[in-house]
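Removed: one protein chain of the complex. Kept in place: all other protein chains.
Per-chain numbering from 1; labels A, B and C assigned in written order.
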Amino acid sequence: MVPTSYYVLLSAILFTIGVLGVLLRRNAIVVFMSVELMLNAANLALVAFARERLAVEAQVLVFFVITVAAAEVAVGLALLVSIFRTKRTADVDEVSTLKG
Amino acid sequence: MDWLTILIIVIQCFVITLAVTTAFAYLTLFERRLLARLQHRVGPNRAGPKGFLQPAADAVKLFFKEDIVPAMADKPVYLLAPALAVIPALIIWAVIPFGCLNLNWDYQACYDPARANLWNILQITDLNIGVLYVLAVTSIGVYGITLAGWASNNKYSMLGGIRSSAQLISYELALGCAVLSVVMTYGTFSTHEIVTQQQGGLWGIIPQLLGFVLFMVAATAEVVRAPFDLVEAEQELTGGYNTEYGSMKFALFFMAEYIKLIAVSALAVTFFFGGWNFPGLDILGREVTALAGPVAGSIVFGLVSLGAFLLKVVIFLFISVWVRASWPRLRYDRLMDLGWKWLLPLGLLNLVYTAVVIVLIPDRVVHSWVLFGLGALTIAIALGFNRTPKPVDNVTLVNDVQLPQS
Amino acid sequence: MDLILFLITAVIAITGAVAMLVSRNAVHSALFLLLNFAAISVMYLLLSAPFLFAIQLTVYAGAIMVLFLFVVMLLGAEKVEDAPDRIAWQQPLALLLGLALLVVSVVVGLGGATTPPPAGEALAQFSDPRSLGALLFTDYLLPFEVTGFILLIAVVGVVVLNQRGRKI
Partner (left out) sequence: MELLIWLIPLLPFIGFLLNVFVIRREREAGLVASGLVAAAFVVTLIAVAMLAGMPPEERRIVSTAWEWINTGSFRVPFAIMFDPLTAVMALLITGVGALIHVYSIGYMHGDPRVVRYFAYLNLFVTMMLFLVMANNLLLLFLGWEGVGLCSFLLIGFWFERKSASAAAVKAFVVNRIGDAAFILAMLAVFAYFGTLNFYGDGEGGQLGFLERVSDIAGLRIGPDWQPIFVSTAISFLLLIGATGKSAQFPLFVWLPDAMAGPTPVSALIHAATMVTGGVYLMARAEPLFVASFTTQGWVAWIGALTALLAGTAAMAQWDIKRVLAYSTVSQLGFMVAACGMGAYVAAIFHLLTHGIFKALLFLAAGSVIHGTHDTQDMRRMGGLKDAMPITFRTYVIGALALAGIVPFAGFWSKDEILAHAISHGQTPIFVILFLTSLLTAFYMGRQVALVFFGTQRDPSYHPHESPQVMTVPLVVLAVGATIGGAINLPVLHWLTDWLEPVLHEKAGEFNLWLALIATAGAVGMGYLGWWVYTTNAAKIKIGGKDPAYRYSGDIWEGMEEAWYFDRLYQRTVVAGFERLADFLARVFDPQGVDGLVMGVGRFFGGLANGVRALQTGYVRTYALVFTVGVLIVLGVMLWFAR
């Protein structure tokens, strides 16, 4: 069997890439994708640990995460479309009027 | 997993891919001939006897056409799109049971879900999430079309692509509802088990009459067949997403569409028409075993079940062509209207009363017929609604035009 | 066998993620992310969670990424980063932080992980969608229904957000 730590390592790498995506990319949609990647990385680690302990509850949890992620994407993309309509761009740096 | 298993699986995959591709080729011929008959014309009849070599001729032509990539296209995606269209159409076959040929030479095992080692070479794998797998694969079928539309950098293609993603996502829900009703009726995700539970003539169409209707409508939309072929509507979009595609790449799209059509027909048979079952199949198996031993019994059983399955699929394909020849294309807003306001609510309703009836009435036969009655009633009521299209602002009916008084 | 499959899939997943990060075209990013998600769904299969495999494919690949692509295409927002970065100083810092985060999370994550138990009756139980479904409709019924409600609210919210001709 593949040790759990391999999966966790992979999850950590993917999560870091997601974080970097949020920090580096300016395209709001790509930023959003990076957030999804982070969610997936967390799910992966969760399932890996669940496999180690054979805990079905963790699968239930992942199921919920995926479902709520779907809702989140729907609302988030709707917001992006709204923003795009007024700003004519999907650059997150353009949406910076709320500042001191 | 020993090497024999892997070898068998590889052979199965190879055979099925070849078989499906061939079936696609001859489906085109079948469709063209049939359409010609339905429209009172002759159809292709020059290549070979009764045009039997026409598919080969087409293949040769498509192979040797010049391969063009538009200059402003997004090249990697443009090339990727046809592959993405074909792959789901092919891998969906992994869980479809064509028949039951038991390599342990024990045809009885086909009816016994408890027997773990089912050496059935007429189904690649029997997943415990088989139906979910089908749904998952259909859900990624949208990429090929969408990406093709976008990557071509052509506004007709783009419109086709956008239309396709909206349409496929919309009808996927109704499709899922219909399929989940079946899953609920049989209490399993495994396609093989669904088939075995339909043994004895009580086919899936009886408890799931409404489910079947929904499945057929939604599946037709999923494979963008007429009357739901707005994605490629020639009259409006000059071919839609595949406008910019030629030669083999176009052939791949074409192939994907027809393979999906066959797959959907196969799924309809599996879910609603007993799969490889037909009345008297087990008697045949028993008699042949008694006459010529278990090996012959098992082989005859397998081949006959395969034949029954194929026959049913062909009937469905015929119906599909018939529909294409008969019905006009829907307008896009009516398409969305149908998907969201009719199919999805009916699907949910079906899901709900299936669950209630199954829980309330434990007896399989009784609840099947009760569900049949409910399904028929629901269809009758749904059809009974006045479906007169509501007037749209930019349409003026002839009757409404005021003629100047003379 | 498992390890080879894992390594191949892991390489694909990481490749997909990195490519998503570096591609300048949002559609390419989305496609690479799709690749990554597909790899993760295969990971679920390797982890004996076939139900999650199907859900991952259906929801993430079949719905969420389609939605992303749809929005990208609709908005024509494939390339928005052609303008110079106004906070370019952040990039090296972000890389540094990412590295630190990687180190920390690897150290944290490897803390309690060991080799999982081999196949058996318990594993069959674990991978059977029936046990998950039973749990979902008994112990986790309330969260399940709340999730349904969240989805409903999301639908309403999206409709309200994207109404045309009305100031929000």
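Convention: a contact is a pair of C-beta atoms (placed from the backbone, for glycine too) under 8 Å apart; a residue touches a chain by one contact, two chains touch by 3 or more.
Source: prediction; values computed, not measured.
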Partner chains on view for the chain not depicted: A, C
The one residue from C:Ile8, C:Val107, C:Ala124 or C:Val160 touching the chain left out of view is C:Val107
Provide the residue numbers of chain C that touch the chain removed from this figure. 86-87, 90, 93-94, 97, 100-101, 104-105, 107-108, 111
If the hidden chain were put back, which residues of chain A would touch it? 19, 22-24, 26, 92-93, 95-100
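Heads up, the rule we're going with is that only the chains that are shown with their structure count from here on.
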For chain B paired with chain C, centre-to-centre distance based on mean C-alpha positions, whole Å: 29
Provide the C-alpha centroid distance between chain A and chain B, rounded to the nearest whole angstrom. 34
Could you pull out the residues of chain A that touch at least 2 other chains? none
Residue numbers in chain C touching two or more further chains are 51, 55, 63, 67, 74
Please give the residue numbers of chain C that touch chain B in the complex, ascending. 1, 25, 27-28, 31, 34, 50-51, 53-55, 57-58, 61-63, 66-67, 69-70, 73-74, 127-129
Chain C residues touching chain A in their complex are 2-3, 6, 10, 13-14, 17-18, 20-21, 26, 29-30, 33, 36-37, 40, 43-44, 46-49, 51-52, 55-56, 59-60, 63-64, 67-68, 71-72, 74-75, 77, 80-81, 83, 85-87, 90-91, 94-95, 97-99, 101-102, 105-106, 109-110, 113-118, 122-123, 125-126, 131-132, 135-136, 139-140, 143-144, 147, 150-151, 153-155, 157-158, 161-162, 168
Could you please specify the touching residues of chain B with respect to chain C in the complex? 1, 74, 76-77, 80, 127-129, 132-133, 135-140, 142-143, 146-147, 150, 158, 161-162, 165-166, 168-169, 172, 189
